[in-house]
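Below is a slice of the complex: some chains, not all, each in place.
First chain written, first letter: the chains are A, B and C, and each begins at residue 1.
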């Protein structure tokens, strides 16, 4: 059933497959009388775009947003903001071999068992390309929460075994390197690792950390629509995400209360923002598609050997950074608006 | 705004504060013509109940479910199944000192900043007591998914630094010890650790792992209502939960694709169940309330020293096991029903 | 699937069958820090209650609300307000004959074809008794919108062919007679008609009109969640309601624009309140159960003759008045809160 919407008050519905005519979204519930900076939206999209980062795939996606509705004379109307991004570089031929074969570690087989049919070209709807719509909508949400002084900054905190030890106060440097890491020296090592992995026909996982400042206390709706629970859903919904933790997360499991009580709690208590800095991590698995022959099954149920064609990312975390930020902005925008409803 | 419901097709709305008249829930969307075993529901509640486990608080909660609607002559009617559990052991006097003071590491202050008012008795709505309603509803959901052969088994896989190395095939032993760990020897050590931590006036965190068998392929609605994303939301919504991971989770971030592709993927690919065993972990922080004097602030903004009164859990994970199972059953019940809608 | 909730921001979920243990509801999203007058809620329930009106059934229902959650020291907490009303006068024996027979003009057969099972006692969940939960929640919503100066007054404007010609400015007189009509002389004639119909073993339909004053302009969310559309859904959802119209409604269909533009438009334009008096009508059919033998079918498919037992209303509109008011209050409360979200 319908499952392509996220948010209650500020609700994004996305559409589109990687090799269909277009991807896009409808952002409903965006308040009227704002004057969004649409160039800034395009800039955020460019950060996610393949081809904009030498550590990613060499696949080029222009990703120009076309605005369809909801804006008039530069202002939001209170009506749904619809937009689309054409799918330009559709080398569908690259994917012909996949019509009868399920890629290992991908949704191909599960998708076909669910729906009975499948768009085999580049993963169709399960492609990470469809997150571009989230980035565009998230950029609008960022401008909304920015009015309240909220900033959202994600960065790569680990690639493989290379992990950031201490978080720098200034995160802006993450945009100056392709690894999207705020520590320049570590970023260089991460880039080397990713290139080495690519050269080996392999892939590698990583972690994206997100830090949110300026968040007022009181956001989150107990007991189910907690702020951290909604963030968890949004993050685990990103392609290849396999883990989510608030504050110290899994490390907290090993601590005593007397220790943990002295630590920052990740900015959320009882599901409600506490006015402090909010921090969470998202773990991403290594991309399943690698330049090595792998065993898999085809539609007939036979075991076959598959060699990936096309152009693929050896590591998704650098490109996941703007997606994590976008999803966080959408969740926060929704909850900032919901917070208007908490008292008489 | 309204945020106390979870699920789309099978939807649970819960209500109640820990020291109000009652807690309870309304489970809407449960299909008609089932004959639920209500004694089995009560048994599941008894597993969550404080006082039923020597490793927990000595607070006694009888937790008898009273069924209000939705059942007639032993069968479900297709109408909302409402139930309540009276709050019996309400030593509110224990909490008088908390009217003006915010407990450290609790939602007290964030709650008051959100709503302007707060029920200071035992955390009110933010108390873990309210999860009893989830356990009751989850037990009904378990019977629904059990019809399709799905089983849900959670257990304690870590307490502090004591971690289960290998998962036994037979998990049933977890109910034979108070640590809720399927490895009896480790369970003994966990129990010792928890008692030592209690004796030291401290608390300790841990991890609950959940294994789901018999799940058909095809569950989950891309792109936002993915199965893993909905599980993440449900789990992070449990009191004290700070982390969620599918399959290898955070460990996957350090792996190469050539390694990870050989591992089980946690039962979900692209947000859709793949027909294999589903596995996830939930990290819980150590309880914030410990039997030591702690600095905190009061409503006037002054720093004060608080010594906890009342009876508290030194470790929540044993009692979290039935809650994790219940939330998983609710998510799976919802998605099993949603799956009926995927094809013409 | 789940269908027992109404409202988005202020959301009521109801439960209960007429002859089960209890009926009740959970009102989620009610803002914190209000101090509701619970005696006033009970007064509204007493107006709906059978036995409180000599024109209705002689069935006695005490309808005492028991509050379960959401309130502490007289104030709302921002948590779900749950309440129940026990079903006391359950002469189930009256209904034994209906186990195998479908009453004509009732939901019995449709219900059984939907769910496969049916509570044959007094209509079960399809009984008008379950609207008592709406009246209780609606009374709370009335107090919320009353803070903004909004008043909601419904009254009987027609019984059979007896119709009110002009609406008096003062509607308070409707509570001084059993016909719930603000024109005392007409109320007497309506009462006579209803008694004559009852004496003849028959029933009669009628119309309830609702007038809302003090409503600010701007309520309603185009294009689907319009204020009038949400009112229509709420009203047609009341038992026995068969028609809904705004302003001049069906009469407008026969007018020229040059005439109609000079008329008040019912308080809504393009689905949004225009700041004027809002007016709508709801048509109710005559109750299907009458004290005459009627042909119907049984579960075996045979045509049988049914003579109604039990105590029944010859006309529902007097008792529908508080229900119409309650549903209107719920819709307006929801939209008044939603309106906080319309602008940056």
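By definition in this document, contacts are C-beta pairs under 8 Å (C-beta built on N, C-alpha and C of every residue); 3 or more make two chains touch, one makes a residue touch a chain.
None of these values were measured; they are calculated from a predicted model.
This homomeric assembly is drawn with 3 chains in place; in total, the structure file defines 4 copies of the chain.
Throughout what follows, only the chains that are shown with their structure count from here on.
With centres computed from CA atoms alone, B is the chain lying nearest the middle of all the protein shown. The geometric centre of subunit A is 27 Å away from that of subunit B, both derived from CA atoms. Centres computed as Cα averages put subunit A at a distance of 46 Å from subunit C. Averaging C-alpha coordinates per chain places the centre of subunit B 38 Å away from that of subunit C. Shared contact sites, meaning residues of subunit A that touch two or more other chains, fall at 8-9, 222, 341-343.
Remark: subunit C residues 8-9, 29, 31-34, 76, 78-79, 144, 147, 222, 337, 340-344 touch subunit A in the complex. Within the complex formed with subunit A, the subunit B residues making contact are 1-6, 8-9, 14, 104-107, 109-111, 113-116, 123, 125-126, 130, 158, 160-161, 197, 202-207, 217-226, 228-237, 239, 242-250, 252-261, 265-266, 268-275, 281, 283-290, 292, 294, 338-339, 341-343.
Here subunit C touches subunit B in the complex through residues 1-5, 7-11, 13-17, 20-24, 26, 28-29, 32-33, 66-72, 75-82, 84, 114-119, 124-125, 337, going by the rule given at the top.
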